[in-house]
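Before I ask anything, let me first share the structure, which is written out below as structure tokens.
One protein chain omitted, others in place.
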Amino acid sequence: MRPGFAQLRVLDMDEAIEHYVERLGLDLVSKEDDGRVYLKCFDEFGRHSIVLRETDQAGIDVFAFKAENDDAMDGFRKRIEDWGLEVDEVPAGEMPGTGRRIGFTIPSGHRIEIFGEMELSDMAPETVNPHIWKGEPPRGMKAQRLDHCLLYGPNLAETQQFLIEALDFHVPELVKLPDGEPFAIWATVSNKAHDIAFVAHEEPGKLHHIAFFLQDWAEIGHAADIITQYNLSLDLGPTRHGITRGQTIYFFDPSGNRNEVFSGGYTAYKDHPQRTWDMENVGRGIFYYERKLNDAFLSVVS
Amino acid sequence: MRPGFAQLRVLDMDEAIEHYVERLGLDLVSKEDDGRVYLKCFDEFGRHSIVLRETDQAGIDVFAFKAENDDAMDGFRKRIEDWGLEVDEVPAGEMPGTGRRIGFTIPSGHRIEIFGEMELSDMAPETVNPHIWKGEPPRGMKAQRLDHCLLYGPNLAETQQFLIEALDFHVPELVKLPDGEPFAIWATVSNKAHDIAFVAHEEPGKLHHIAFFLQDWAEIGHAADIITQYNLSLDLGPTRHGITRGQTIYFFDPSGNRNEVFSGGYTAYKDHPQRTWDMENVGRGIFYYERKLNDAFLSVVS
Amino acid sequence: MRPGFAQLRVLDMDEAIEHYVERLGLDLVSKEDDGRVYLKCFDEFGRHSIVLRETDQAGIDVFAFKAENDDAMDGFRKRIEDWGLEVDEVPAGEMPGTGRRIGFTIPSGHRIEIFGEMELSDMAPETVNPHIWKGEPPRGMKAQRLDHCLLYGPNLAETQQFLIEALDFHVPELVKLPDGEPFAIWATVSNKAHDIAFVAHEEPGKLHHIAFFLQDWAEIGHAADIITQYNLSLDLGPTRHGITRGQTIYFFDPSGNRNEVFSGGYTAYKDHPQRTWDMENVGRGIFYYERKLNDAFLSVVS
Partner (left out) sequence: MRPGFAQLRVLDMDEAIEHYVERLGLDLVSKEDDGRVYLKCFDEFGRHSIVLRETDQAGIDVFAFKAENDDAMDGFRKRIEDWGLEVDEVPAGEMPGTGRRIGFTIPSGHRIEIFGEMELSDMAPETVNPHIWKGEPPRGMKAQRLDHCLLYGPNLAETQQFLIEALDFHVPELVKLPDGEPFAIWATVSNKAHDIAFVAHEEPGKLHHIAFFLQDWAEIGHAADIITQYNLSLDLGPTRHGITRGQTIYFFDPSGNRNEVFSGGYTAYKDHPQRTWDMENVGRGIFYYERKLNDAFLSVVS
């Protein structure tokens, strides 16, 4: 189980496609009759990992996780309902090449979906005597995969409890408010330092960023060159996160959705002690080199 | 569950300590009365991950995995015995700070152990408002953790079957002989591309290498500088593996045990298709740049 | 002819030594009776390249260039006097291991010196079957050499004219004010993109930063890790300069002198066209990723 896809709202589809395909380096998979556009990263096996929907307000419609198969998904459905959330089901084929999905709104106000089946892409990495890349070298920033998202919303303690109890996440890293409540959590269902993260915020359902994985710090520098070459809007970086230790840049797509490119990050295990931060040090936790939050971190754009 | 420790045989303890502490950058944890020396990497939480034993022949005594706790270990014991292997138990305290361990010999002729409990190191990474490193920057090659080992022995098909059926491994990548039997397998119990790997070999119980994780290709280059500066015996590299995609160097400790420093490697998921190689392409699979095996790969030293 | 040494004023000598030796990685050469402390980078041949003088105000006393020998220095003396500047001479031995120096104040209000002879350091790089480093791997940020300084002061047009006419500099890159006068110049006597640079400023004789050369962007990232680990005061970066293309971080020594660590930068040739910037784009010229100047760039600390 891992991040499966994110459906993002964009203001201008052509600009969005140029951004994600030429600048981030994703492959364009298909444009469908309902106007949605499907994309994938060069190193992903599934048919798509980013879905773009044109509308008049940026943001995220849904962040979806892939379960091992439909049975596993149905098992999660029962656990989610037992935990107390309402679950709906999206029929197979609502997205091309994608099986049934279950959906639910978590306490932070975000719609999360789980699906068990997705077609392998015919642009998937090679599996017989494979090369590092299939065909031409990756384009632009060379995004390898959708890595995680950072969401803003209320009810973080309940959100964390839900992720752990119903979905088998663990929380390798955490920022605590002076009253002991979580200000921010980093949660994973794998050995990656995070598959999803949350920051406490009054408004529900907000997106801070979606993140794509790059090979290393050298590629972070290369991404920064591209950001300026094409006059993309930079938020912050290149820098490192103290939390997760990932090396990073934050910038914006043309609609104002924040993107991150990210490399590194420690390997997380359930039996490792949790890392915790207090509010005096959170600046260094988020931006390890700058050691303070920027205004943009505290106000979400979309 | 992850690689927990490797116990290596060395010919000269002082030289071995200098090698692993000053060149690889491990921390010396303790020297015990029975002569064994315990080491850990700077980014590991457990008390130790490398155990050195002085004797007259190099090689590996045991490669041990950490289970989540003793209950999980006892669960594995039952499954291993049901699968048909004999299991013995090493009492808590046989190694300092380490709980009960179960041990067994797998079909390739290697002793594998599993343990559920180990003390946290007082040299473990910080967990409250942590820095990237604790204290001084890492030494030498800056080995972050014991990553995996590559073992040589017979009965690879059975070994693979055991790892999958009794220990929940999966095998993201595989080299097949013309008759369809495995020549080499890369197996993981995590999202790392491999936690352990095997190559078919007549003699049982042989070690090809133990591998340590570095941050990235830049640190692989730095490690190569150190290898020459201190006149360590280089086997091959810097290069990349086609299999796992890891960036790598092979070299030897003063006793002739092969070491690897390794960075990168893809993130493995059970539902991804298995990558397979045939014997015509195995050279490129192992050494992606050289595209052929060297003699040393085909003959194990220890 | 190249940057030879910089004499910096520091507020607390012990803190300054710790900073330059442990954090930047310079070697301590000697402490002399007059209180001055001499340092060098691991990859420099000359006896020293940084001189520290304890006093109550930070800043730079002198930036000195090495000529090929005393004859070359005397040739420059004549040309400087012909150009119209007064030249004084500092006798051999005023600094240990250093020959006669000539000194003069350029129109920007900075004292520049030229010397022709300096002893080779016994900590110089090896020259017979040399290794990459001599002895232990470099410490801290691994500063290879004093690379250049950036000075603030008035009369940039005259300063530029002097450097070109009397000292054989050329100016590969330039920022022009709307009236065509130079706002900032980058000048070199070699193929390095700059050996010295100037920004227009009301007050004469100010220091913006002294810069040390690192191997590459990976080491810039490593330097950033050290800056936070030891809680050094960061100014800006890691980033890239549009001007020179160097990859960079700005930070402060404990006295408030700005340091830069720098890698890359193009190779400059006299017959290449000059690169020019206007004031609308100077932000991108200085900080290529941020594309705007920070307050600190416009106000000098020392």
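Think of it as A, B and C in the order they're written, each chain with its own count starting at 1.
Note that in this section a residue touches a chain if its C-beta (ideal position, glycine included) is under 8 Å from a C-beta of that chain, and two chains touch if they have at least 3 such contacts.
As the structure is a computational prediction, the values presented were derived from the model and not from experiment.
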item: Which residue of C:Arg2, C:Arg53 or C:Arg111 touches the chain not shown here; value: C:Arg2
item: Options C:Ser49, C:Ser108, C:Gln215 or C:Thr228, residue touching the unrepresented chain; value: C:Gln215
item: Contacting the left-out chain in the complete assembly, out of C:Pro91, C:Pro130 or C:Gly180; value: C:Pro130
item: Touch criterion as defined above, residue of A:Leu52, A:Met95, A:Ala187 or A:Ile226 at the omitted chain; value: A:Ile226
item: Listed residues C:Ser30, C:Thr55, C:Gln161 or C:Thr267, member touching the removed chain; value: C:Thr267
item: Touching residues on chain B - with respect to the absent chain; value: 217-218, 221, 224-225, 227-228, 234, 237-240, 242, 247, 284, 288-291
item: Contact set of chain A toward the excluded chain (per top definition); value: 131-133, 137, 140, 216, 218-219, 225-226, 228-229
item: Where the unshown chain meets chain C, residue by residue; value: 2, 43, 45, 66, 68-69, 120, 124, 126-132, 145, 190-192, 215-218, 240, 242, 245, 263-264, 266-267, 269-278, 281, 284-285, 288
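We adopt the following convention: only the chains that are shown with their structure count from here on.
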item: Centre-to-centre distance between chain C and chain A (centres being mean Cα positions), rounded to whole Å; value: 43
item: Chain B-chain C separation of Cα centroids, rounded to whole Å; value: 47
item: Overlap residues in chain C, where contacts from two or more other chains coincide; value: 218, 225, 228
